[in-house]
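Mind having a look at this structure? Questions to follow.
Missing here: one protein chain of the complex. Every other protein chain is in place.
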Amino acid sequence: MSELFWILLSAMVINNFTLTLFLGLCPFMGVSSRVATGLRMGAANIFVLVLTSISAWVLNTYVLADAPYLRLISFIVVIASLVQIVEMTIKKVSPTLFRELGIYLPLITTNCAILGLAIFQTSRGYGFLQGFAFALGAGLGLTLALVLMASIREQTELADVPAIARGTALVLIIAGSLSLAFMGFAGLLSAG
Amino acid sequence: MSPGSVHGPGAPAPPDEPRTPAWRLLATLGSGGALAGLLLVVVYQLTLPRIEAHKAEALQQAIEEVLHDPARFDTLYLNAGQLTRELPAGADPRALERVYLGYDDAETPVGFAITAAEPGFQDVIRLIFGFDPKTGALLGMKVLETKETPGLGDKIEKDSAFVSQFTGVAAPLQGVKKGAGKGKPGEVDLITGATISSRTVVRAINRALERWRPALAAYRERRP
Amino acid sequence: MIGRNGFRHGVHPPERKELTSAVPIRRMPFPDEVVLPVRQHTGKPARIIVRRGERVERGDTLALADGFISSPVHASASGTVADIDWWPHPDGTSALAIRIAVDRYSPQVPRPRLVPAWNGLAPAEVVRAVQEAGVVGLGGAAFPTHVKLAPPKDQPVELILVNGAECEPYLTTDHRIMVEYPQRVHFGIRIMMHALGVQRAVIGVEKNKPDAIERLRETKPADLDVSVLPLRVKYPQGAEKMLIRSVLGREVPSGKLPSSVGVVVQNAGSVACLAEVFETGLPLVERIVTVTGEGVRRPANLIVPVGTKVGDAIRYCGGLTEDAAEIVFGGPMMGISQATLDTPIVKGTTGVLVLTRAQVPSRRVYPCIHCGRCLDACPVFLNPALLGQLARKGRYREMEAAHLADCMLCASCSYVCPSNIPLAQLFQAAKVGLRRQKASAA
Amino acid sequence: MTTPLQVAAAPHLKGEMTTPRIMWGAVGSLVPVVAAATWFFGPSALLVVGSSTLGAVTTERLLGPPGALGDGSAMITGMLLGLTLPAGIPLWMAFLGSVFGIALGKVIFGGLGFNVFNPALLGRAFLQASFPVAITTWPGRPESWAALRGDNFAFPFASPQPDVITEATPLGLRKFEGADTPLWDLVTGSTGGSLGETAGIVILLCGAYLAARNYLNWRTPVSLLATTAVLSGALHLLDAARYPPPLFMLFSGGLLLGAVFMATDPVTSPVTNRGRWIFGAGIAALVVVIRVWGGLPEGVMYAILLMNALVPFINRATQPRVFGTRLAQAAT
Partner (left out) sequence: MKKTTPAADFARGLWRENPVLIQMLGLCPTLAVTNTVANSIAMSLATLFVLVASSFLVSSVKRLVPNQVRISTYVLIIATFVTIADLSLEALVPTIHKALGAFVPLIVVNCIILGRQEAFASRNPVGRSVLDALGMGIGFTLTLLLMGGIREVLGNGSLLGFRLFGPRYEPWIIMILPPGGFLTLGFILLTYAWWRGRAAAAARTRELAARTRAPAAAAARAKAVS
């Protein structure tokens, strides 16, 4: 139990996917100008991450044991189809939810956080539950970073940011500062 | 990737395009996949020996380091609480936990090499250590994987004064502040400024030993 | 302070009422010229019916109300229409105005009654008489009084609230009226009660005017259900919504008028004016104004003909001091500073405040440091810090979503802002900008 | 009529408080804290604070908007950063920290009022991440008060010489060695630590003065200190051996300095009063979590920086209810 909790906490804050591992930077830079959008993107990500973790576990356990060289291809194909299926399902089941999340789902396919999760989970040899905790933590961490960045960006829109810093440079500096602040979580639960 | 620059895999084809029959789509993907698979098998077979060799070499190096150049070593698998030299029939070798038993030139066992992992300051620290059940003392320790802070936490790997303490120290270990030791057996001086990382090493070894002790003891008893 | 006698937030600027609070009201001699803008009230400007060169007597109608929400303009002195042209208006713009060269030797005696006697008038007739007498609120906004006396049928009025707070620093007009003419206040209430069919009235007076509270209580007629309620001294206690909150403990819903909670609010001076109009039979042709401030030699409370140029009033009060620097119509918190001494005192002019150079230092504006003092000052609980930042970037739509419409420009936020950000000014500009955006979008 | 009339927008009266006055007030009340640090740590304290202040002021002058020095905010950043450093740190590091804090923590956002993170703490976090050893080396007491501690004059970009005697902070002692520091030592400041960590009483007095003069909003520090006391008190009741008592938590480390001078920075704290209560409580909760379960002995800096990042969020969540809107909602 405590191991699962640590895995979740680690992926969420200690080794935050975005701020420490630089995964999921595309949405972080692109979709982080509004808090509401960030939240939806985050929710979509959590969902897909958990599904990915489960399918990566299934693939690793039952399919890829003897053909590790096909891992990358299988992952990318499975993730792409998964997102496709999820998109279609949501569209059928809940058009409202689709309007909220739908447009973000195709973007997720090319989000390195998803593939990164599958690869990290494999290389660390996580089991099913560990993978689940990992995916949940990673998703929450992504959402946290995304939403924090979005709320800060909304605020800096009101600021007199010097011309040379406007845009990506400022976002990077803020991300660096956030990453610096997240260093405070280092060693959490390992001090005992 | 900027949204919209690339259509998703399922994006509808532009209406002015001629319809391609489904079999052609499947055939393209299928043959592409087959070709890719074929290519990868070839590359995999070509690189496999070297990769395996690298891995084996790394493992051997680590074991040699923590068991002080044994003449040879065996891999023991943990199966149902028992350590066995042979792989149990039908068992998946990847799923089994293992330790390594080293022998000296006279074929006498010198000790076990055991891997351990614990969350450290930044991320999980993985290490291997040598343990001699006869004396209850460690033979050596080597960090296999760490992401601890460069210049600080990574001293657990790079600071020879710290690493060398794990040779000959009695288990269970006790981490103490540098210079604050009372001369008791099992004391290990922690690294100033990297207390958490160095303490994690101590804890990882202690926990691994605690976990392995029954199996190690049982294995010794069964040997002549 | 929550509950009765108070509202939350607000500010405590120095009161400075002692300059004139003990100075009895005095009548100023007629000036050589009065200037009467056709726009002295909220609503459509009045329609001019006189021509240049025409002779007019005091009380004659110069311009007629143009619709229900409008108010006529009367000659405040006998004389000749010298010109009808654009003239500096107290709101900082210029407006069409009728200039009357005052007869030097006219006795200015009122002719027989122009306003009918009150007794026996039906409520609707009272309303018409009040409109024809050009009576508007004298507390600043100059909202036509007759409109208040004819509220929509679906919002029955239960209470008349007389605003004697006079929370703006320096001003003592209402104070002196309540001290010197308390009977008029009561009589005005009686008229309003009749017109509105209401039985109960409350007069709210800030506690810094104990003599006014005492006089009002002494003179209360036995048959009137009127109570005098002392209020906490705090700006903007005199704002309608704040006053209702203080007296009734109720909040007027955002975007609604006081009538939505069954209240009609009328400023004490206006109530007295209503009474005076029916007493004398003369339309609204003069008002009481406080001429005060450190930049005036002899501050006073004056009865002046409407349209008196501010320079004449100041000259009567001994003139400006050496270091006078700014002339403000109204109080220091919401008043408008004037560029010329020729601006006429109009119906809505509560006071003429002359500030000295030392009092109006040049203000360097610093960036907003988000100290939150404006939030603690805003009586309608807006977030002026956020609104100010949005205003700077011209994001009016977002300001609208942040309840810009609820801002009453009381300037409490500007008063407390340590960075000297002209918040109220920004909000006023934003309101105008938003209106323009909407107009061009429509 | 001798003067032309001035025309200005309402209001024509202004409150007394001005931004430079608030800022210089904070600078003034930091003077006793610096003096106390000098009393405890000798002239090294003055050198370190001076160096970081110089760094801040120079950077603001070179990169900031023209005339920005007059508001005094750069001065505060420099002094505060200096007070979070150990006495023996090389002066070039103190200088560099301020340069970083002002340049990338403040100027880049557009200067005073727009920065998201507290520049002093950002500078401190930069130093902590860059030079973790130098910034956690608290040199011991030298023979005489006037002697310098540590290696203040290390050549720029060079490492300090290893100091022979070092002290540990009370929090470090507790976290890494399980040793407690007597409360009396904490209160009187006779412990090791950074420059501004030992003068608890002076800081409290200065804070009370600032709050009384309405230079700072008292809600943040009160919420912060009270929450720390309550949380650590609850833990202490649960297991007195494992969790330190509340008074230890309050008086150790940089909690008081952070509560009075850093969490109260108006620019990087919420604008609403309700937000300030939440902000203070959030910092306190993070401090307790990091101190008790984290890998670092002290967490005030990270706690404040993390809550800084949450400020836009808190502001949004604690927007005041506009007058007359609750009724409107009830009616519809």
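Letters A, B, C and D mark the chains in the order given here, with residues in each chain numbered from 1 onward.
Heads up, the rule we're going with is that a residue touches a chain if its C-beta (ideal position, glycine included) is under 8 Å from a C-beta of that chain, and two chains touch if they have at least 3 such contacts.
None of these values were measured; they are calculated from a predicted model.
Asker: Where does the absent chain make contact, in terms of the chains shown?
Answerer: Listed by label, the shown chains it touches are A, B, D.
Asker: Which of D:134, D:216 or D:267 touches the chain that is not shown?
Answerer: D:134
Asker: Could you list which residues of chain A touch the chain missing from the display?
Answerer: 19-23, 25-26, 29, 69, 71-73, 76-77, 80, 110-112, 115-116, 119-120, 123, 163-165, 168-170, 172-173, 175-177, 179-180, 183
Asker: For chain D, which residues touch the unseen chain?
Answerer: Touching the chain left out of view, chain D contributes residues 90, 104, 108, 126, 129-132, 134, 154-155, 157-160.
Asker: So that we can see where the missing chain sits, which residues of chain B does it touch?
Answerer: Those residues of chain B that touch the unshown chain are 1-2, 5-9, 11, 13-14, 17, 20, 24-25, 28-29, 32-33, 36, 39-40, 43-44, 47, 50-51, 54, 58, 149-152.
Operating definition for what follows: only the chains that are shown with their structure count from here on.
Asker: Note the shortest touch-path length, in steps, from chain B to chain D.
Answerer: Step count on the best path from chain B to chain D: 1.
Asker: Going by C-alpha centres, which chain would you call the most central?
Answerer: Per-chain C-alpha centroids compared to the overall one single out D.
Asker: Quick one: report the Å distance separating chain A from chain C, using the average Cα coordinate of each chain.
Answerer: Roughly 60 Å, centre to centre.
Asker: Rounded to the nearest whole Å, what is the centre-to-centre distance of chain A and chain B, using the mean of the C-alpha atoms as each centre?
Answerer: Chain centroid spacing, chain A to chain B, equals 27 Å.
Asker: Using CA atom averages as chain centres, what separation in Å is found between chain A and chain D?
Answerer: Computed value for the inter-centroid distance: 33 Å.
Asker: Residues of chain C that touch two or more other chains: which are they?
Answerer: 367
Asker: Could you say which residues in chain A touch two or more other chains, in rising order?
Answerer: 158, 160, 186-187, 189-191
Asker: Can you name the residues of chain D that touch chain B in the complex?
Answerer: Residues of chain D touching chain B: 132-133, 136-137, 175-177, 295.
Asker: Across the complex, what residues on chain C touch chain D?
Answerer: 11, 13-14, 92, 169, 241, 245, 250-256, 320, 322-328, 332-341, 353, 355, 357, 359-360, 363, 366-373, 375-376, 378-383, 385-386, 403, 406, 409, 411, 414-420, 422, 424-425
Asker: Which of the residues in chain A come into contact with chain D in the complex?
Answerer: For chain A paired with chain D, touching residues are 35, 147-148, 151-152, 154-156, 158-162, 165, 170, 173-174, 176-178, 180-191.
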